[in-house]
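Reviewing the structure listed below.
Here the complex is missing a single protein chain, while all its other protein chains stay put.
We just call them A, B and C in the order they show up, numbering each chain from 1.
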Amino acid sequence: MFVNRRRVHIEWGDCDAAGIVFYPRYFAMFDASTHALFEAAGWKKVDLRREFDMVGFPMVDTRARFLVPSSYGDDVVIETQVAAFRNSSFDVEHRVYKATPDGEVLALEGWETRVWTGRHPDDPEKLKSRPIPKAVIARLTT
Amino acid sequence: MFVNRRRVHIEWGDCDAAGIVFYPRYFAMFDASTHALFEAAGWKKVDLRREFDMVGFPMVDTRARFLVPSSYGDDVVIETQVAAFRNSSFDVEHRVYKATPDGEVLALEGWETRVWTGRHPDDPEKLKSRPIPKAVIARLTT
Amino acid sequence: MFVNRRRVHIEWGDCDAAGIVFYPRYFAMFDASTHALFEAAGWKKVDLRREFDMVGFPMVDTRARFLVPSSYGDDVVIETQVAAFRNSSFDVEHRVYKATPDGEVLALEGWETRVWTGRHPDDPEKLKSRPIPKAVIARLTT
Partner (left out) sequence: MFVNRRRVHIEWGDCDAAGIVFYPRYFAMFDASTHALFEAAGWKKVDLRREFDMVGFPMVDTRARFLVPSSYGDDVVIETQVAAFRNSSFDVEHRVYKATPDGEVLALEGWETRVWTGRHPDDPEKLKSRPIPKAVIARLTT
């Protein structure tokens, strides 16, 4: 699978009163990581729209499991890949690694199921799930 | 002036690692308060769009002054009004009050300048500032 | 089970460029809903800390399933309850309902597993999972 890694600096404003990342912030980081995965593969969202007439890939199901907390000033690495493609939906996996005195540890994991969506053929005001383009699948599975 | 008051509960996730509200959250509360002012005056944004063919009131300048910090579990009251209307721009003022053992105190103040915006008459893809409707001015200045 | 319901107004700032709620915002709403559940049961976090010497209930696993999108101006009702208590961890369920022309629909669901946490008996700088107080279980299971 095509994997994208990006470094994220934990900001003061990412943390809650316990001094650790407020977990909804991780979902925002994951959303940015999924967009970054497609960008790294060659497609900004604007390219996906132009090239494939898609509108977006809304989330239908997401989960995260938290193992080691992070705090302001930490640097983490988010590793993102598509775990599975189906006809019009796909699963994304994120693994977040953090350097510690004992070496790099898995700090949290995230999973997403998204639907490839375009305009409804009968009503351009409406959206409809659409088959994921073969070029996208080919690029992200190699 | 027409004044709207709304109570906001400070959430755990509004606060930073110092245990006080992360100040960008106040700007989100202020934005919601300006929308609430128009709703209280009778117009949701969808109504403003339908009735006046406006598109939005983007921010051009905003400021806040912080006097007393608030923490998770506090209830504050945000008092919002239009301070001035010009041809196509207007100023909003927010005052945030907080109950303390010594009585209610002014915790922070915010100011906004926004521009009343509609579609450009020559190019509906573009936006253009527009005169603020007399009905809006009349309603919010009484 | 003790159930708390709270109404949430979807704000302009909750929504993304597709005009629907940016899903990480739902997790922030869920976190506030779990805190609101305990408040409705009689305990603000400060009370939990004083009465039970707990420090918090950090998240270890959370998931959401999105069925119907919501947009700026929508009002939703979040229904929250504890689904299961174990020795030192517990599961929370959130159901978000939205009024539509066809009646009220389930818009999304969320699940959380949290750990009841206090100071480590041997080192007050460290945290340790702790048995959930019987009074808390009794109150939230009736």
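Note that a residue touches a chain if its C-beta (ideal position, glycine included) is under 8 Å from a C-beta of that chain, and two chains touch if they have at least 3 such contacts.
Note that the coordinates shown come from a computational prediction; the quantities given were computed from them, not determined experimentally.
Only one residue from B:Asp61, B:Asp75 or B:Glu104 touches the chain missing from this view: B:Asp61.
Annotation for chain A: contacts to the undisplayed chain at residues 9, 11-13, 28, 31-32, 35, 44-46, 72-73. Where chain B meets the chain that is not shown, the touching residues are 18, 20, 22-25, 27-28, 31, 55-56, 58-66, 69.
Residues 12-13, 15-19, 22, 24, 71-72 are the ones on chain C that touch the missing chain.
What we mean here is this: only the chains that are shown with their structure count from here on.
Counting the residue numbers used at the interface between chain A and chain B, over half appear in both copies, so the two copies meet with largely the same residues.
Core chain by CA centroid proximity to the global CA centroid: C. Measuring from the averaged C-alpha position of chain A to that of chain C gives a distance of 24 Å. Along chain A, residues 18, 22, 24 each make contact with two or more other chains.
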